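This report concerns only the one structure given below.
What follows is chain A.
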Amino acid sequence: MALLGVPVVFIALFSVGLRSNIPGAPVAFSLSNWSDFLTGGGGAFRGRFVYSMEVTLAVSVLTTLAAYPLAYFLSFVARHRRYALLLLLLAPFFTSYLLRVIAWQIILNNNGVVNSLLWDLHLRAQGDAVSWLIYSTFSVALVLFYTWVPFVSLPIFVVLENMDHRLQEAAADLGASRMETFWRVTLPLSLPGVIAGFVFVLIPTTGEFITPLLVGGPNNQLFGNSIQAFFSATPDWNYGSVLAIALIVVVVVLTLVFGRFIQTDLRAEARAEQ
Partner candidate 1 sequence: MASTAVDPAHGNEPGRSQRAVAKGSRPGTGQLSLVALTKRFGTFTAVDAIDVEIPSGGFFSLLGPSGCGKTTTLRMIAGFEEPTSGQVLLDGQDIVRTPPSKRPVNTVFQSYALFPHLRVFDNVAFGLRRAGVAKDEVTRRVGEALELVQLSGFARRKPSQLSGGQQQRVALARALVLKPAVLLLDEPLGALDAKLRRQLQVELKQLQAQVGITFVYVTHDQEEALTMSDRIAVINHGRIEQAASPKDLYEEPANAFVADFLGVSNLMDAAVSGPASVGARVSLSDSFTVDVTRGDVGLRGPVKIVIRPERINVEPADSQGSNRVPGLISNIVYLGSSLQLAIQLASGHAVTAMVPNTGEEAASAWAPGMLVSCHLPPGALRILASDHAGPGQADPALAGTAADLSPGNQG
Partner candidate 2 sequence: MRPVGRLGSTGLTIYFWLFVVFLFAPLAVLLIFSVNSSPTPTLPLSGFSTHWFHEAFSNTVLTNALVRSVFIALVAAVIATALGIMASLGLMALRGRSLSMALTLLLLPLVVPYICLAVGLLILVEVLGSGPSLIAVVLGHCVIVLPFAILVIMPRLRSLDPAMNEAALDLGASSFAALRLITLPLLAPALVSSGIICFVTSFDEFAIASFLAPSGQPTYPVFLYASARTPALLPEVIAVGALIIAGSLLLVVLAEGGRRWAERRLVGLTASPEAAVSTAVSDQQAVPVAMLND
């Protein structure tokens, strides 16, 4: 047993070690970068941070709202084929994320599918592209939405599945209409799954940077892009680390706040055995 526990510790240490950013490393310990970011001239980054959070929040909410009916459909309407249909819903995930974003770029581009279709149907003048279709908040949000909805429907589906369907029968038995049953019984009981799904979108999206790179314009870059910039284009590792740690802090806080809603079998089992 000890022989098997050692790799466990080793891996944990290894992973933690890799995540230790070294802000302000070589020369002297200084908080100037931090103060710059938080209060001083780093206003542009603060602004971008706020913008990022707004986009993240909006996308998370929309995604969750859109995912709920899908989960509901699977659990209540498509009773017999629900697992197969779930797989259908999730299948695009198994293909390359990058490729899917590139595909959207092709669709939304200035001479892409949507625009050229509009031109061919003579709904717009040839060459006149819809401006907000690409390199805009819309495109970034749309692609993120597209990517996440199926995945968000998963925890909602699980919760709906585990719910005792006889509760709805009981409600009906007591005289509730279908809408009332939904609002008062189904929805409240499925809330843990909904929150879990919401969190599944929220936390990773805070660090998202690939989508804005491909379908976002210069005004639509997210916070992750700022971090990335500091480590590649205009390298300033100290400042970049400041931003990176800020992001980690945000993520950790979010995880702590929402973490109790994320129920994997393992966590639940662990708690049950306590």
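As a selection rule, all candidates are chains of the complex that A comes from, given by their letters.
Note that in this section a contact is a pair of C-beta atoms (placed from the backbone, for glycine too) under 8 Å apart; a residue touches a chain by one contact, two chains touch by 3 or more; residues count from 1.
Please read these numbers as outputs of a predicted model, since none were measured by experiment.
Trainee: If you had to name the candidate from 1 or 2 that touches chain A in this complex, which would it be?
Mentor: Only one candidate touches chain A in this complex, namely 2.
Trainee: Which of the residues in chain A end up touching candidate 2 in this complex?
Mentor: 1, 4-8, 11-12, 14-22, 25, 66, 69-70, 72-74, 76-78, 83, 85-100, 102-107, 109, 111-113, 115-117, 119-120, 146-151, 154-155, 158, 165, 168-169, 172, 178, 181-182, 186, 200, 203-204, 206-210, 213-214, 224, 227-228, 231-232, 237, 240-241, 244, 247-248, 251-252, 255, 264-267, 269-271, 273-274
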